[in-house]
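A single protein chain has been omitted; all remaining protein chains appear in their positions.
Right, subunit A next:
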Amino acid sequence: MGGVEDEEPALKRTKLLSKGLNSLSNGSSSVERVVGSSSELMARPLSSEGDNEVVGSKGIIKKGEFVRIITKALYSLGYKKTGENLEEESGIPLNSSVVNVFMQQVLDGDWEESVSTLNKIGLEDERIVRAASFLILEQKFFELLDGDKVMDALKTLRTEITELCVDSARIRELSSCLLSPSDQCGSSGRDFIRAKTRLKLLEELQKLIPPTVMIPENRLEHLVEQALILQRDACSFHNSLDKEMSLYSDHHCGKTQIPSRTLQILDAHDDEVWFVQFSHDGKYLATASNDRTAIIWEVDTNDGLSMKHKLSGHQKSVSSVSWSPNGQELLTCGVEEAVRRWDVSTGKCLQVYEKNGSGLISCAWFPCGKYILSGLSDKSICMWELDGKEVESWKGQKTLKISDLEITGDGEHILSICKENAILLFNKETKVERFIEEDQTITSFSLSKDSRFLLVNLLNQEIHLWNIEGDLKLVGKYKSHRRSRFVIRSCFGGLKQSFIASGSEDSQVYIWHRSSGDLVDALPGHSGAVNCVSWNPANPHMLASASDDRTVRIWGLKCLDAKYPNAYSNGNSHHCNCGGT
């Protein structure tokens, strides 16, 4: 347990600092000042303890506040003795004595006394005093009811609570409790009637009362978490788990957590590989090629891939695939031809979807797994049951010949490129249409795992990130890769999908940090344009890329010992057991 050790050094440091500060300040000791004014504390909140004493190199931390939140943290960790010692040694009490009395009275159930002490604390806002009194008296009311002292509860409600003139709706609710306390005790009513614990009441009071008077719970922990989160968000290469973050040094991953080394080259296609995608559970990879086949690969326990099935049957190049939600079936689309549904374990073709007069150009699986969707060359979109029965067809300019097709995770919105520079978001139930409009031609797009963001590839070599929840908003741009003739695809990936990866016509795989837009790496290796990339959703350290050089490359971490990321997450110690298996 790192907890105990951490607090002690912090205490010592504060003590030393305060000694140092005392000698620097103009003679008058801060301890004196606090003790001197403690008699005034009965009537005033502790907002001026420690006065202008500061700690830390930037001079922005008030010493009094710092000590008080440490004291509070010590108490909540259970170190009562140490907490008391700190209060005594620093001369900075956690709470003014009047607040301590108040808190004790609440815990003891001395309701009238606690309300009168509340008024003595010296809160400036009358409304807070009334709201807090209301909470206390409500607690009294419920405790009386629980103890079956109905007449007393009624008296409290009539006289004390109503007097406060706060929240008449609640007062009515309370009176209805009086009338039928046992009837309302259904399974959920039980909680409503029983008074909450006094500790819980204290917590709620703490939230009402200003933090300078009563320090909120877990304030120190909250501040530390804020710092850690800021560090993590600032870390462009962050691709390791949060529980690896340490307090001892600022968090900074090196690029060691980003896949950058070719682990495997999959060479089984006879022609350009145009599409690649991992299954939702990361156990399989599907590749689609100009050689008119698709291949299902299996990821083994050592992260190696082996060919499971070669799916032949299409008469045209296979341009895309779509995994079923349960990962047991795969859809493949032959360009302007047909869509085929395959069984992953046997490799057999279960169904062919076609339409007379129109070729199919895209395919997508409904999240419920019962229907499939396809775009057609006549610009319409068709929906089929798995057995091939057509259930719906949306005509009009819904899709383009070169367009992708996606469905959001709630099964409600269908996305496709409907015009040169616009993507249609079509709500299939309400028929409401929304459009993402760009000022450049759109070549492809990719939906995030949580269906909240859309990555759009443009003709002019830019990739745009759109927020599609609520109002459509452009939130990010990524540049550097090359595109002039082909459909080049990009995808989300890495831990929490914090990275963007893309193919490029210069044969490299490009990786950007999603929130900053900074280019993290460009990976050479392929000898032809990289058409598509897919990041393993179950393994943030595995990336697959499909290229015109007929191969698919699997990328992983430079160092083999990828299973122990905490060796890297502290930045300073790059211990790399590269000699091992």
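One rule holds for everything that comes next: a residue touches a chain if its C-beta (ideal position, glycine included) is under 8 Å from a C-beta of that chain, and two chains touch if they have at least 3 such contacts; residues count from 1.
By definition in this document, contacts and distances are computed from a predicted model.
Asks: Please identify the absent chain by the protein name in its UniProt record; candidates are "Protein yippee-like", "N-alpha-acetyltransferase 20", "tRNA modification GTPase GTPBP3, mitochondrial isoform X2" or "DNA replication complex GINS protein PSF2".
Replies: Options "Protein yippee-like", "N-alpha-acetyltransferase 20", "tRNA modification GTPase GTPBP3, mitochondrial isoform X2" or "DNA replication complex GINS protein PSF2" narrow down to "Protein yippee-like" for the missing chain.
Asks: Kindly state which of the options A:L154, A:L208 or A:L459 is in contact with the chain not pictured.
Replies: A:L459
Asks: Which one touches the absent chain: A:S176, A:T197 or A:T441?
Replies: Candidates A:S176, A:T197 or A:T441; residue touching the omitted chain: A:T441.
Asks: Of the residues A:E88, A:E163, A:D281 or A:E420, which one touches the chain left out of the display?
Replies: A:E420
Asks: For subunit A, which residues reach the chain that was dropped from this view?
Replies: Per the touch rule, subunit A residues meeting the hidden chain are 272, 274, 290, 317, 319, 400-402, 420, 441, 443, 459, 484-487, 505, 528-529, 531, 548.
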